[in-house]
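One chain of protein is taken out of this complex; the other chains stay put.
Going in written order, the chains are labelled A, B and C, and every chain counts its residues from 1.
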């Protein structure tokens, strides 16, 4: 096995490589875990089973890459976490709360703790870039005068200051993706969930975005990122969770994109 | 400079590397070129200039990678070719016809010669995968009984046979992208234009798709592919056209993703 | 060509059901509007029949001299009946006139003053019905010329004028109202279909991008609009048929006297509803899709 040269400090202490996920739950007290999936299975109404018996514990402050072939179930897992879908079996605990048992009224509050970057961006087509980003602050009831500076800050972070007042239909694919990233960051979430955030970005900007997420992670924010970008995953040597046909087949610290043994 | 070990046979014959694009036009008779851009500038109504003085000649049978940072103008160039946008200045000649001068009624006929993979997929949300793909045949007036087998064939090519009757909203990101690819291939176009066709695909499927496009190219179909996938571009050693801020800054045969000198 | 039509019809059918909410909303709007239009049509037909009935009541009445010989009276009656503008001529002799007067008085609950009389003061009359109430001129002149028989001709000009003014006013008003309601119906349905199409702007855009010709995009939509219209019209007709029994009860109660032909009325109504429904559905789709194809 290649030595985890770029692994975060905590990774060395816990040597969890190749251990089955069930052991993980026993070893990690739930209070420390921001996200716990226990025995989760998801079957869509059309009979397609996208996840099978998934166990996953993500402690607060972790940086996790979720990898796997197209259709392996990465986006489904993310949808369960944000309660866009509900698990057929098993429990999804976010910050100690079972999201499936949440009252309808409490769903928005949970979602505001999270910054989500959707694979298909999900930008409001009738709002400009800055309105789309500011929107994530408005829904939390942030006073109007604080919104503009916060939005300006994240837009310059992702390099979109010049496009601030364009509509999504007037943006390039990468610019749309960066808008989605800015929206996920603007309200200082405790957990960032990114579904393929660099799919439409050139290598340079991809690296900048990843470095940005790494810096944010160092400040204590948990990051869960589904990606196909082997180069980045392998270079960063963080925790890698691999899905295959709906099952977790690998959960390693300091790992590469591909299995290395 | 690294030797172009994976370059196609024709690349060695024409040594165009680092020559300005204007020379290219003089050397290549227009009858052989399926696509010619001459001095094209595109300024969007909001004042943003996405392309500046672009000259580009693509002979029939070529395989061209279009690279460049996010927002460099790749998608804009593609939109001009399919006449989704019209150039502010300059001429775009597709198969010997100036697309800007085309009669409204002739636009569909031109588009049917092309297979387009859109960056944002552009699937019809109320149609299933096979209907979306079959649609590209229906518009050409293909008899109904020929459509089903052709659709089945391309769906198995891109590995989507199992998802044939799902709606786009029931697909993973990569599956949507493969649906878009299947639709672009199904009517045997003479030119395939692909805008970031592997952005949502895992490395394995990405390679399969690229190999598919290469095989199709060997049959004489021209391929123009905008991409950020450095690994693939560098490995294939085909012609690379680089855009930077709306200008062509590089047009090399057998090149890598990044400039190599 | 045939396969294109078959294709368009199939797509229209699918489009209708894939966007069920839209389609049902549009159809429901269509039904309501068509019912509204039908109601107006029926009311106007009733009004029109009423007006015709009133107009038919316009008569020219000639009072005859008590000393006119019966033969001359018969002669005059024949002459008048021969005039082209006359529908019928009725001769009321003196005793009949008195009897009718008494009856009228009794009906109205008035005192019968004739009981105090010892001779019959009422003249014999010729009551002439006209084919067209406007054309009383020649009849009155002919009557006036025969001073040997006719004592006076009742001045009908005023009455005719007044009746015709009112009936024309009511008719024009009714037609204007029908026009306005028709325009409203047109606008609302076109609007509803347009809203349903706007929601599918993306679909149209994508069709164009993959090389669909305008005809290819337009016809399925137009057939879909026609389908909405047809369905709306059929449902309306069913509703009208269900409502016909209680309604015609009410109608006959009010319009007993009116010569309203229910058969032809309902035939006209069915044609109106079907034509309006399908026509509006088609036009609505055409207009809505047009704006997208022109871009």
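The definition used in the following text is that contacts are C-beta pairs under 8 Å (C-beta built on N, C-alpha and C of every residue); 3 or more make two chains touch, one makes a residue touch a chain.
All of these numbers come straight from a predicted model, not from anything done at the bench.
Novice: Of the chains that are displayed, which are in contact with the missing one across the whole complex?
Specialist: Output: missing chain touches A, C.
Novice: Just to verify: which one of C:55, C:79, C:93 or C:154 makes contact with the chain not shown?
Specialist: Result: among the candidates, C:154 touches the missing chain.
Novice: Touching the left-out chain: which of C:36, C:49, C:99 or C:164?
Specialist: Within the whole complex, the residue contacting the unshown chain is C:36.
Novice: Out of A:82, A:129, A:192 or A:209, point to the residue that touches the absent chain in the complete complex.
Specialist: The single option touching the absent chain is A:82.
Novice: Per the definition of touch given earlier, which of C:9, C:28 or C:68 contacts the omitted chain?
Specialist: C:28
Novice: What chain C residues would touch the chain not displayed?
Specialist: Residues of chain C in contact with the hidden chain: 21-22, 25-26, 28-29, 32-33, 35-36, 109, 111, 113-114, 116-117, 121-122, 154, 173, 177, 181, 184, 187-188, 191-192, 194-196, 198-199, 250.
Novice: What is the set of chain A residues that contact the non-displayed chain in the whole complex?
Specialist: Within chain A, the residues touching the omitted chain are 82, 84, 104-105, 107-112, 114, 116, 118, 122-127, 135-136, 138-141, 143-144, 183.
By definition in this document, only the chains that are shown with their structure count from here on.
Novice: What chain pair shows the greatest number of contacts?
Specialist: A-B
Novice: Whose C-alpha centre lies nearest the centre of all protein C-alpha atoms?
Specialist: The most central chain here turns out to be B.
Novice: Averaged over CA atoms, how far is the centre of chain B from the centre of chain C? Could you give it in whole Å?
Specialist: 64
Novice: Centroid of chain A to centroid of chain C, CA atoms only: how many Å?
Specialist: 70
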